[in-house]
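Before any comments, here is the structure.
Excluded from the complex is one protein chain; the other protein chains are retained at their positions.
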Amino acid sequence: MPQIFNRSANVLSKVSIVGGLLLVGGLLGLVMLLGRSSYVTRANEFIEQPIQFSHLHHVGDDGIDCRYCHTSVETSTFAGIPPTKTCMNCHSQIWANSPFLEPVRASFRDDKPLRWIRVHDLPDFVYFNHSIHVKKGMGCESCHGRVDQMPLIEQANSLQMDWCLNCHRNPEQFVRPRSEIFTMGYRPAVSQAVLGPQLVKEYQIQPSTTCSTCHR
Amino acid sequence: MAEALDHPHDPLAGMSTDGLRTPAVIAPGHDFNSVTDKIAGIVLTKRTPIGWFFGFAIAFAFLLLLNLTIGKLLLEGIGIWGNNVPVGWAFDIINFVWWIGIGHAGTLISAILLLFRQQWRTSINRFAEAMTLFAVACAAMFPLLHTGRPWLAIYWLFPYPNSMTLWPQFRSPLIWDVFAVSTYGTVSLLFWFTGLVPDLATLRDRAESPVARKIFGVFALGWRGSARHWHRYEMAYLLLAGISTPLVLSVHTIVSFDFAVSVLPGWHATIFPPYFVAGAIYSGFAMVMTLAVPLRKFYHLEDFITMRHIHNMTKVMLVTGMIVAYGYVNEAFFAWYSANPYEGYMMLNRMTGPYAVFYWSLILINALMIQLFWFRRVRDNVALLFVLSLFVNVGMWLERFIIIVTSLHRDFLPSSWDIYTPTRWDFAMFTGTIGLFLSLFFLFIRFLPALAMFEMRTIVPEAKLQGDHH
Amino acid sequence: MAHEHAAPTLHGLMAEFENADALVAATNRARLEGYRHMDAYSPIPIEELTEALALPRTRLPMLVLLGGILGGAGGYGLEYWSQVIAYPLNVGGRPFHSWPHFIPVTFETTVLGAALAAFVGMWALNKLPMPYHPVFNVPAFARASVDRFFLVIESTDPRFDRHATQKFLEAQHPVGVSEVAP
Partner (left out) sequence: MRRNLKLIVCLAAFALAGCRQDMHNQPKYRPLRASTFFADGQSARLPVANTVARGLLREDSLLYEGKVNGQLADEFPMPVTAEVMARGQERFNAFCSPCHGRTGQGDGMVVQRGFRAPPSYHEERLRNAPVGYFFDVMTHGFGAMQDYSAQIPVADRWAIAAYIRALQYSQHATVNDVPVEQRAELDNPTRAPGTPAGEPAPAEGR
């Protein structure tokens, strides 16, 4: 019987077994990485809006407080998207003739709401309440990132469950004094390792990780 | 294996001497060459029998039906099935348990009978193991697909670091099931492939087409029959058999926990693990019989799958069937003895309720019909045994149907009582998996040696050493 | 291996036998003659060859035990870690470390670990897959997987001598003796 395989087949067979296992493992790893990538989570992605509203300008340059527009963030589950009238508080005079702002004026004139596209869109099976997080010393920045530096708003974090749990399990790493909630670029006065546990105690932060906390 | 060599005085080994009463495990007159020629010929022939194409076409049609059903299921969701409150588990778990049960015979034959040095396992173990693999594949479809979107359900099936940092709930019998069935499938595959390697080497050495030689050569791993290799090979085979034996018992035990761990009349019973394991072996042997009878007829394998095998399989079915029947008696006895009104009603409902006809059918088949196996004339009638084995398959399916549906459809609250009606898609899915099973089996007997050639060689007289080399 | 230095022109000498008896007898005699680097090839496992070739006990059972222990410890460890440390969840008031519930999976992973160790270990110890091997160079060796028995005395054996070994093999009543190209 002549040889069916070349001498090199010996090495090749062993390499292909190891290589195949590595390939399968690598592919599985890639799929898992893909699941956490911004391709799936939609983090750091600009979204086309009816008006390209710039938080960089309004928050960063003008120093307008978050609550000026998101009025219900302290009292309700929902932070609130401002009605067109809030825009018109200022834009009745500033840029009043700008064609860029025509959709805003049209909305105000015709009493038709602007249709903003949701950027931070939690799945509908998740219950999230802004007010309790504000009350317990969670800064806007912790979840929404440096909004004052975003020309167009984007989702700064993955909003995946492990991200939620990361804070619910270690609130002391993220808590800040209530007076600093709306501060952008907050730096703790003393080390977070000291301040965090103090605030957790003071604010009585007891984040639950049972299923029904968020899936209710 | 080498029992013939190890134990020349084993009464079951080698040629039978008492002629008529106990048929031999292999017909006389065979040697290494004739055995190899016959079995390898089925695979290496250039002419595929027309009957094979005919059978495969039918099986493949049902496989296509399965594909259609799965496509429909993934697009529309499991609402196309008849499952609904209160019968939330229906065809999916019935068929799952049925297929897993069938799968048990393969490992039992190849592992437990090996440990007991039963030589009659040799000519049926290969295709019984293949049957196990295909049955497990069919079984696994149901729990996977009943999640609707299996790719989203992986996180509670398998432990891996996911983006939810969630882990499977290890306190749940359903997760035990996942581990039991996946381990069972994996170990069966390793066992089966290990057994195939020396035969693949034979096919490699006998094949004429260079492509076939390459393909068989790749999978034969360069097996050359070295004594050093055989030495470790035998050890590995024995160890795998030893490992598989408790495994095969654990799998259906764990499947029975799916029910027994819950608190529902008709399910919450300590008899379930042994009762399920016996039922699994019973239905598995019935399926081996269902496959073996046409296989030996069609390929003229009467020399290898002899009346000895047929008789022994029938006897195993008789014994395990009686254990199952004992289980039925036991369920009825405890329904009465527990004095629990729910248990009592469950039993009464089984016997006289809307599904009573199925209950009495399964009693008729699994408790009464098998008593025919006591008679030698029945055991000698191969055609009759084929029909009876089909009945056993049906009977065991009905058993699972009764256990699942009658326990669920009469809920604790009479307001939620309902009748379960399977839809056409339920039947399409079920018959589709039968199509998958048979398609795989047809491919297997065409492209791989359906009987273990190297093990068959060990039981021909030529394999016996004459001299005393010790 | 010695192959590297000498670049031998011969793997060894192969004798072909008609039955297992002849192979076992020849192997026994070769061992008594002092040959050590040799191997017997047969279409069926022959237990007598273990003694004839003076094969050592295989380490496989040890590997399988190790695999089983690793599998079991890994399975239980995974359950303990995920249910007690990583994400403790109160399910019906059961303790986080509800060990009786952890037994079935531990059992299955033990079996899986042991079976994988047996499977991988056996092929690895046998240095398979090895699709190319010198013995396949001999045309008659095709019957080694069907009905013929072969004894190969390898050229690396200290006592190997082309002519003396050939003479020795021919004295064992073989069907034929042939050279095995490397």
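Every chain is named by a letter (A, B and C) in the order it is written, and numbering of its residues begins at 1.
One rule holds for everything that comes next: a residue touches a chain if its C-beta (ideal position, glycine included) is under 8 Å from a C-beta of that chain, and two chains touch if they have at least 3 such contacts.
Since we're looking at a predicted model, the values are computed, not measured.
Undergrad: Can you work out which residue in B:58, B:74, B:153 or B:372 touches the chain that's missing from view?
TA: B:74
Undergrad: Identify the residue among A:81, A:106, A:132 or A:211 that touches the chain left out of the display.
TA: A:81
Undergrad: Of A:6, A:44 or A:92, which residue touches the hidden chain?
TA: The missing chain is touched by A:92.
Undergrad: Touching the hidden chain in the complete assembly: which of A:45, A:62 or A:202 does that?
TA: Within the whole complex, the residue contacting the unshown chain is A:62.
Undergrad: List the residues of chain A that touch the chain left out of this view.
TA: 61-65, 67-68, 71, 77-78, 80-81, 83, 85-86, 88-90, 92-94, 113, 115, 123-125
As a working rule, only the chains that are shown with their structure count from here on.
Undergrad: When you draw the chains as points and link the ones that touch, which shape shows up: line, ring, star, complete, or other?
TA: Here the contact pattern is complete, since every chain touches every other one.
Undergrad: Distance-wise, how many Å sit between the C-alpha centres of chain A and chain C, to the nearest whole number?
TA: 58
Undergrad: Residues of chain C that contact two or more other chains, please.
TA: Each of 87, 89, 129-132, 136, 141-142 in chain C touches at least two other chains.
Undergrad: Going by the contact rule already set, what residues in chain A reach two or more other chains?
TA: Within chain A, the residues that touch at least two other chains are 1, 4-5, 10, 13.
Undergrad: Quick check: in the complex, which residue numbers of chain B touch chain A?
TA: 160-166, 204-205, 213-214, 217-218, 221-222
Undergrad: Applying the document's contact rule, which stretches of chain A touch chain B when the two form their complex?
TA: 1, 4-5, 10, 13, 32, 35-36, 158, 160-162, 165
Undergrad: Given the complex with chain A, which residues does chain C contribute to the contact?
TA: Going through chain C, the ones touching chain A are 87, 89-90, 129-132, 136-142.
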